[in-house]
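Working notes for the structure below.
Entry: chain A
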Amino acid sequence: MTAALNIFTVLAVSAGTFFFLAGTVGLLRFPNTLTRLHALTKADNVGLGLVVFGLLPLVEWPFGALKLIAVWLLVQLSGSIIAQLIAIIVRREES
Partner candidate 1 sequence: MTSFLTGAACVVLAATALGLLRILYGPADADRMMAAQLLGTGGVAVLLLLAAATESPATVDVALMLALLAAFASVAFVSSGPRSQGKIPPAMDPR
Partner candidate 2 sequence: MNAVTLFGLCGPILVGLGLFGLITNPQPLRKILAFNLLGSGTFLLFGVIARRGAAAGLDGDPVPQALVITGIVVAFAATAMAIALLLRLFQETGQATLDPGDANDTSAATDAL
């Protein structure tokens, strides 16, 4: 059981790390500001989400786990709203 959970953690955290890498590559390589914003949101949502998901078996149940999920939801909320606000600014400056 523990071994299975450990494999789950390793897989999920590795996948999350991959999305962070992908987000950075996108932020550095994509041609314009709006596409770069798109890359950023992937790291925000999926990357952190997978890392949190992978860490869930390691923390104390239920409060430790709830705290982790709360952290993820907070980043989700503010990340998506900030992305919209930045997009509004980029659109305005392009027009």
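These made the cut because all candidates are chains of the complex that A comes from, given by their letters.
Convention: contacts are C-beta pairs under 8 Å (C-beta built on N, C-alpha and C of every residue); 3 or more make two chains touch, one makes a residue touch a chain; residues count from 1.
Note that the coordinates shown come from a computational prediction; the quantities given were computed from them, not determined experimentally.
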Given that every candidate in 1 or 2 is part of this complex, which one actually touches chain A? 1
Would you pull the chain A residues touching candidate 1 in the complex into a rising list? 6, 9-10, 13-14, 16-17, 20-21, 23-24, 27-28, 33, 36-37, 40, 43-44, 47-48, 51-52, 55, 58-60, 64, 67-68, 70-71, 74-75, 78-79, 81-82, 85-86, 88-93, 95
